[in-house]
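One protein chain is absent from this view; the other protein chains keep their places.
And now, subunit A:
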Amino acid sequence: MTNIPETGRTPRVQIRLVVIQILVLSLLGTLGGRLWYLQIRNGDEYAKEASGNHVQQVVQPAVRGSILDARGVPIADNETRLVVSASRTDLLKMKDDGKAVLTKLAAVLGMKPKDVMEKVRLCDAKTPQPCWNGSPYQPIPITDEATPRQALQIRERSEDFPGITAEPEAVRRYAAPGKANSAQVLGYLSPVTDDEITKAKDSDSPYLRSDQVGRSGLEREYDKELRGKAGVTRYEVDNLGRVIGKAKSDEAEPGANLVTSIDARVQRVAEYELNEAMKIARTQFDKITGENYKADSGAVVVMEAKTGRVVAMASNPSYDPNAWVGGISGKDYARLTGKKSNYPLLNRAIQGQSAPGSTFKVVSTAAAVEAGYDFDGRYPCTSSYSVGGQTFKNFEGESFGPISLGRALEVSCDTVFYGLADREWKRDGGINPKKTPKDYFYKTAHQFGLGKETGLDLPNEVTGRIPDRKWKADYWKANKDAWCKTGKKNGSYVEKIAYENCLEGNKMREGDSINYSIGQGDTLVTPIQEAVIYGALANGGTMYKPTLGKAIVSADGKSVQEIKPRVSGKLPITKATLKGMDAALEGVVTRGTAAWKFGGWPQDKIPLHAKTGTAEVYGKQTTSWLATYSKDYTIVMTIAQAGTGSGASGEAVRSIYNALYGVGTDGSIDKKRALLPTPQKSLPKIQTDGSIDAPAMSKDPAKDLQATEKDTSEDGDQEQPAGTTPSPTASNRDTRRRTARPKKRRRNLT
């Protein structure tokens, strides 16, 4: 029908038209194929890309909750500060990676250019602090202490400072009410890391890029509660970022407030007294080492005996937690973590461990009763105890003849416990033990909660150590190669010890058990463990898990979630034994090893109980311990390298009791001056607008206390020993174990 010659139609044209037709349709086919490839085959991928394209998140950070003391005084809260931040992504777009801008900025802020640069570099394995360990896409704070003038300079000349912002922001403030700094208890915050964001992505509390995370102390333990929930509004935006619709909006939920059992006033007194005690100890001469005590670290815990609530917890050396706010400077970081720093970040009340010395004797006493020895029996308190060519002495070689266990506790007679522990060791088979040794002394220690965490609400608590048979076997396995290599039969002291350990370090030796019975050797305890034990002695035998958190109260005060005291166990002692021990420990205060520091104390009105301890540490000066309790409180103080328990801590602990009960130096009680004669029961009120009804706070409760003491001492109390110089007699000095002949002790671990 088509090839009609008379119309001029030729086959050539016809063929070409068919070619055109095929070409055209194949082009359309190509488009169809490509369309299928994009929409059907890879459609999901593109749909994902599209949804990421048009949604922008605007994050409204939640205000972090405050940490309050028991009366509602904020010990950590927020304040508005002018924060100058740098955007790394903007800086890196510049030719010199923003160096010029940062140098200019440093000039405006009065900082060194180097410090500013260090703040914006990213942390990695090779980069030491200071560095930024948050997200590189988030503005990095340079300083949060910009003056309004500096902020204005930066804002008005924004073209000179590309990528730099100066905005008011809520930043953490550790207010230190009444100078109570509570640094280790509070902990600190630092920016969230990419790793943490990934990990917490699918949990019920995911992190935002801008989040600050608690790194230690209460800030870390209660991070989830304090942090609140940032508000996220997802906007649909167009290609220019203009908002074209709101996709989803979550209001920011401010973090809850944490009410603690800490009393800022008592905390301040505890911190002050600990520091004073250490200062004074450093002026004291140590006869053994022939130099002044170093008193390089210490801790004190004030705990409610009947609930386990911590009223004060201080660790020395300390630091200012505000150093972390807004990113820590290199100098500060070195000061806090360097080799010369003495590690002020450590909370020595829960992370410092040392041999308990004689404070351990309450455990040994309980163990002896458990093993069948009568509490009121008669046990020889000789001046020394000899076994297999070794002589273990009482501290000053004193002897009291046959005495009861209670009396042995009171005068801290070592030889009584040596004898009992030795007999038990022999009953268990001696150096070649029975298959199932009774091990009363070790089992009792475990029952007292030693060798494991108390479980208080602070992170990274250490366990301490009970050197029982299992531990010895494990420890020997881990170290025998080194011991056997370095050990020499007739070498130096250390070499000889290594030699002995190599031979029989896996076995419970006679000397080990004897040393152990008075808290020397490889035993390690923490101040908080001691507080739990002495608190249990005070309350009739119940051990509590110590707590700092008392309640979590929502920002509007409407929801109150109380944290109840939790019982962790019962002391393995009968009521009768407990009563006997209670009396003995009261005797320590009235006529025993601590009596010289508690003269004039109104014992009839406020009965105090105490046990002193002095732990030997190889190569160092002795660690002092003082564990005490009243009806409601237990106070444990320890100072490393400071001599005896009563000598180093006697005044300080007494001063804390003075503050709690309002006792003057003459023993008079002024209830008005008492900070906390009975534990704080009620919770502070938080109003719906978030404001807190907190009582007025004195500028420095420690100074108030001194003033009180001055007032009363002006009345003249002649009985009181003048000053703080320890003047112990031989009998009321702390006990310590002396080995007369070749010291038979392993390398000691502090």
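In the analysis below, contacts are C-beta pairs under 8 Å (C-beta built on N, C-alpha and C of every residue); 3 or more make two chains touch, one makes a residue touch a chain; residues count from 1.
One rule holds for everything that comes next: contacts and distances are computed from a predicted model.
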Among "Amino acid ABC transporter membrane protein 1, PAAT family", "Acyl carrier protein", "(2Fe-2S)-binding protein" or "peptidoglycan glycosyltransferase", UniProt-listed name of the chain not shown: "peptidoglycan glycosyltransferase"
Listed residues A:R12, A:K95 or A:K672, member touching the removed chain: A:R12
Selected residue (touches chain absent from view) among A:Y46, A:F285 or A:Y493: A:Y46
Option touching the unshown chain, where A:L31, A:L92 or A:A707 are the choices: A:L31
Sites on subunit A contacted by the missing partner chain, in the whole complex: 1-2, 4, 6-10, 12-14, 16-21, 23-25, 27-28, 30-32, 34-36, 38-40, 42-47, 49-51, 53-54, 236-240, 244
